[in-house]
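Removed: one protein chain of the complex. Kept in place: all other protein chains.
Take a look at chain A:
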Amino acid sequence: MIELDNVAYSYGGGELLSEISLQLSPGSFHFLTGPSGAGKTTFMKLCYGALQPTAGQARLFDRDVRSLDRDEMAMMRRRIGVVHQDCQFLDHLPISENIALPLNVSGRDNIDELANLKELMAWVGLKSRADALPPELSGGERQRAALARAVIMSPDVILADEPTGNIDWEMSQRLLRLLVELNRMGKTVMVATHDMNLIRAAKGQIQARVLRIANRRVQLAGADL
């Protein structure tokens, strides 16, 4: 689904990531870890096409990222659900409309889908907050809303960048359970986090692989946790 082939990425100065080869197979669950500034967010962006590799080849659903035009890229984003580090909502619309936004922009905002929206809001525990504006939500609520928005198009892949970055442990656990549930439903999941406790907690629930960014490279961390 997502294939990186000898990919490198450099910002103006030097290379941030280099010689990365990776295949995300359907139904897998990956953690991505590494120190702050190691390039976790950059790596995630390479995986959903927000950045193009400066060397090597990135393929999303068997399409080379470089060959996609802007509209094709938009279609690709509908197949990959992304939970962004800072959530990114439209602050003037209530949270229910924010969650439904991917449906609206793709012209799929019909009755059936809106019934799904109710179900989804209940699943992430935001039913009672449907009419609240994003700035009125707590950190945990925002993260769960972002997750709901990421999965409303029932994408095949879910990428979450530090989804538990600024929420407490209990809320992190709850978010993790949602991600695990999605994975059990067959979705491919990748979570970038620096929270080792979260990874350990997940290991008890699911077969998860851990990727670690060190020395500009991504390595499989194996069972040494």
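In this section, a residue touches a chain if its C-beta (ideal position, glycine included) is under 8 Å from a C-beta of that chain, and two chains touch if they have at least 3 such contacts; residues count from 1.
Heads up, the rule we're going with is that contacts and distances are computed from a predicted model.
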{"item": "Options \"ATP phosphoribosyltransferase regulatory subunit\", \"Urea ABC transporter membrane protein\", \"RsbT antagonist protein RsbS\" or \"FtsX-like permease family protein\": UniProt name of the undisplayed chain", "value": "\"FtsX-like permease family protein\""}
{"item": "Selected residue (touches chain absent from view) among A:D71, A:E119 or A:E170", "value": "A:D71"}
{"item": "Selected from A:Y9, A:F31 or A:F89 as touching the chain missing from the view", "value": "A:F89"}
{"item": "Residues from chain A at the interface with the omitted partner, ascending", "value": "50-51, 70-71, 74-78, 82, 84, 88-90, 92-93, 97, 101-102, 104-106, 109, 149, 153"}
